[in-house]
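Provided herewith is a single structure, encoded as structure tokens, for subsequent inquiry.
So, chain A:
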Amino acid sequence: MKKLLLVLLVLIVVLPLAACQGEPAEVAEEVEEVAEEVGEEAEEVAEEVAEEVEEVVEEEVEDLEPIVIGSIQDLSGPASIPGQANAWGAEYAVQVINENGGINGRMLEIITLDCKNDLNEGINAYRKLVDEHEVTAIIGPPLSNPASGWVELSEEDQVPIVGHFMDEVCTTDPDTGEAYPYMFLAEPSCSSQSFAIAKFAMEELGLTKFATLYNTGNAFAVAHAKPFMEYVVDNGGEVVGEETFTWADTDYSAQALKIVQAAPEAVFLSDYVNQAALAYDFLRDAGYEGVILGANTLALPFPDLVKNEVYDLYYLQNYDMLNPEAGGYELFTTHMEDVGTDYPKSNAGFGWDAVQVLVAAMRKAEDPTNGPELRDLLEQTDGVELAERTITIDPATHRPSNMGMYIADYDENMQIRILTYIEP
Partner candidate 1 sequence: MTEQILKTHNLSKAFGGVCAVKDFNMEINAGRIRGIIGPNGAGKTTIFNLLSRIYKEDEGTIEFAGQDVTSKSQIEVARMGLSRTFQNTRLFVGLNVLDNVKVALDHDGKYSLFSALFKLPFRNKQERMIKEKAMSCLELLNLDEFAKLSPSNLSYGYQRRVEIARALANDPKVLMLDEPAAGLNPEETSMLMDFIKDIQAKYPNLAILVIEHRMELIMNLCDHIYVQDSGLTIAEGTPAEIQSNPKVLAAYLGEEE
Partner candidate 2 sequence: MALQLTINGISIGAIYALIAVGFAVVFNIMRFSNFAHGGMISACAFISFFFQRAFDPPPPFFVTVLFSAVCGMGIALLIDTLGYRRIRLKNSPKIYYFLMSLTFAILIEQILTVFFGTDIYGFPSVFKSQTFEIGSMIFKTMNIVILAVSVVILVALVWMINKTKIGLAIRAVAINADTSRLMGINSSVIVTVIFIIAGVLAGVSGVFLGVQYGVFPSVGPSMMLKGFIASIIGGLGSLSGAIFAALALGLIEMFLTFFIGATEATVILFGIMLAFLFIRPQGIMGIIVEDKA
């Protein structure tokens, strides 16, 4: 018993020393010294331990340098609400991975920079990470605007970027349809999300006459609305109204009136939550009583923002966040506790997921800091475990091929109710 205690004591003293990146020989010496102090009888044990430590430490020293990855997020600016949750998710994922032994023993280090949802800032942040911090890979922002500046830079610098820039133009060349080699998307793209809600509306609700109301000034909104209309037309439906507004507008009553006149069975709203809430109210105020469909921005606190009753509203959800059975429950509740927010935010899951995709590729890599190798491995991402499901990336588009979306609505207490899962 005494001997065991002694060994423990020695280990407790030694391990932090080893962690302090001391030279292996020095550490061993120190261990011997400590052992001497402890007592003669421990000498034998100490020598044994010292030898072992020397071996372990030698092995670790080779790889002690952590792998540095960057994270560029909208910490401030108009998209800071999703951006901060995203940053949290990525940092939390790195923390958990490090607690579980890192990547094949190597630790991860994540450096988060702010891009303010601004192209210029995004490029500065990117350059700083790549040139000054020499990061191996980058976790991208939840919005596409800053990311669109990196599509060519990442190829030139051979730095893979995994993120949530949902617009297709961030992952594939709009002219040729080819994937940008170093850009990877870790959530369903705008169009696959729009397809999901359109499919739901047409197949499950049996609707055929649609209208859209979206913000032409917002890439997110446009990238949702266009594929939605495409899907409807391709599948035998009809688009009876396409109404738009811009950032400068605050009154959509003329658009709402026009939609009411066109008498669609469902209206698809796509924009950020503030404008979506406004659009919802204008539609209802104009006397529209049909179904309203929405993008994943219509999650909580949407019902608090609208002044009309919320009914016949169906919208997209990436995760079944508040279901204790679902895989992401712990993650989302941790986030809510950690940041002190009342609403679960899918973006915490996005940050987490992006890191998982990247780390899975790093684990398989011979040299996890080699950009081209990582890129090739990322392209082969197959069945990587995420917060809730697994992801397989299509090498042709660099977007997930197996991820579907939930369709949700609000119950009478204005709580999210997951209705169904739409396969891609």
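The candidate set was assembled so that all candidates are chains of the complex that A comes from, given by their letters.
The rule is simple: a contact is a pair of C-beta atoms (placed from the backbone, for glycine too) under 8 Å apart; a residue touches a chain by one contact, two chains touch by 3 or more; residues count from 1.
The shown structure was predicted, so the numbers you read here are calculated from the model rather than taken from an experiment.
Here chain A touches just one chain among 1 or 2 in this complex, the one numbered 2.
By the touch criterion given at the top, residues 76-78, 80-81, 84, 216, 243-255, 257-258, 261, 273-274, 277-278, 281, 284-287, 301, 304-309 of chain A touch candidate 2 in their complex.
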